[in-house]
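A single protein chain has been removed from this complex, and every other one stays in its place.
As written, the chains take the letters A and B, and residue 1 is the first residue of each chain.
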Amino acid sequence: MFGRATLWIGIKLKMGTSPFEFLINTLKVALIFIMTVNIVPLLVWVERRGPAFMQNRLGPNRVGPLGLFQLLADAVKFIFKEEFIPENANRVLYFMAPGLCLLPAALTFAAVPLASPIHIGDYTFKIQIADINVGIVYIFAVASLGVYGILSAGWSSANKYSLMGALRASSQMISYELAMGLSIIGILLIYQSFSLNDMVLAQEGPLKFVWQGKEIIIPFLPNWGVWYQPVALILFMTAGFAETNRLPFDLPEGEAELVAGYHTEYGGFKFNIFFMAEYAHMITASALITTLFFGGYSLGFANTAQVTQFWAEHGQSAAGMLGISIADAATVLTSLTHLAAFSLKTGFWLFIYIWVRWTLPRFRYDQLMDLGWKTLLPWALANVVITTTIMFFAHVGN
Amino acid sequence: MSLDNLHVGINHYLVLSGILFSIGVLGVLIRKNAIVILMSIELMLNAVNLDFVAFAKFSQNIDGQVMVFFVMTIAAAEAAVGLAIAIAVYKRFQEVNISRFENLKG
Partner (left out) sequence: MAGLNIEDVLFYAFGAGTVLSAVLVVFFANPIYSALFLALAMSMLGALFFVLEAYFISVAQITVYAGAVMVLFVMVLMLFDLKNEGEDILKVSPLGLIKLLAVGLLCGFFIGTGWVASKIPGKVISETSMASDQQTAINKDVQPVDIGSTVSLSRQLFSKYVFAFEAVSILLLVAIVGSVALARSKGGTHHVSR
């Protein structure tokens, strides 16, 4: 009867298998987006209590146990604040700017693989919104769209400080996009693929490479990208800090410099959205560092097949609870293990982000641009040349 | 009125690219702001890119995409130089309305 109804409508969306797949994909998008947005309060709590501990002071500790509900209180405050618009502001762009900031931040997270695929019955669910075969370039492309939100916010506020902050922020973002893209080329040369899923799969198991015909295996180190490309990690991290406008590169929103830069004239809920967009960018950058250099969702000491095997032996109770076969339950548990590993690694890098913010002083604008163009760019190019040379000599014996 | 015409083939892409190209031409003809004229030129170049990529898919020949690569690069260079000229003009004359520059007088 459902089939007849579909036929009667006259347009049958042939999307591979069925509308079921469409539903699953929509669910994935909604879930992952909500998950990203909900990590933000936790991050803000870490950002206020952690550095407080480092700086030998107390952070917010009145609202809830250990101050955990502080951001909830902040969110309620933001919702009830008066929504004001500056007098000469361009109303359309003023309202659209926060959304323009949040959209790329949310879109970039789509190509990141969060865990290994789940098999239930006939279906395979990938824990990744879109396994694009040009994954990493897609992420850089969408991240480059984040400039529009900043420019719109700064210009539409009809405020000199906002405009200056916006122009500084956008030129900073464009300069460091270059460095970010170039620093990745070494990783791309090694993994021979743009797809993030391929990169994670290539980083499983122990450290193993081929040097002039001989295969060398170092069993106690995982096959992570950081051993192959340490310089690229430093370059990518630095460029990632600049892309997300975090200290030490946060001159555009420097509190003492430009009032608050491009979000000076924003209060209430719109400011909250800018905030969320910045943290979403941070989460994506940390997820990228994990995926490219630290193995993504894979565990360091066992590859996916071994973990599935382990859970097949020890996971009978879960299979009984969910009512699916043991092999399927093993994949579900493997996926959960991988998700935990991914969350731990990404969480570690997020902590590094927050740690650096409260440690280093801010760069001046010309120092910032010098660093991006005169330091990171040549180093990234040198990295490419050295990587190609080493790879050439590695394959000489073949 | 069958639905077969709606099934997208090469002709649909060619028509779409033709429409975009005509809109670009309209922009160049009607607008007086030099920067909007530059933008309409970019629109025309994009329409041509769409043509190339559509032909690449429907003839299964990758050369179309290689062409797009070059057109994109050259259009970006041209936009940069065009904007630099527009900035220089603005600094000298305080406006970029092309009807002001029709007479080649100082």
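We adopt the following convention: a residue touches a chain if its C-beta (ideal position, glycine included) is under 8 Å from a C-beta of that chain, and two chains touch if they have at least 3 such contacts.
All values reported here derive from a predicted model rather than from experimental measurement.
The chain that is not drawn here is touched, among residues A:85, A:120 or A:137, by A:137. Contacts to the hidden chain, counted on subunit B, fall at residues 2-27, 29-33, 35-36, 38-40, 42-43, 46, 49-50, 53-63, 65-66, 68-70, 72-81, 83-88, 90-91, 95-97. Across the interface with the omitted chain, subunit A contributes residues 7, 10-15, 93, 132-134, 137-138, 140-142, 144-145, 147-148, 151-152, 154-155, 163, 166-167, 170-171, 174, 177, 194.
Keep in mind that, in the parts below, only the chains that are shown with their structure count from here on.
For the pair subunit A and subunit B, the distance between C-alpha centroids works out to 34 Å.
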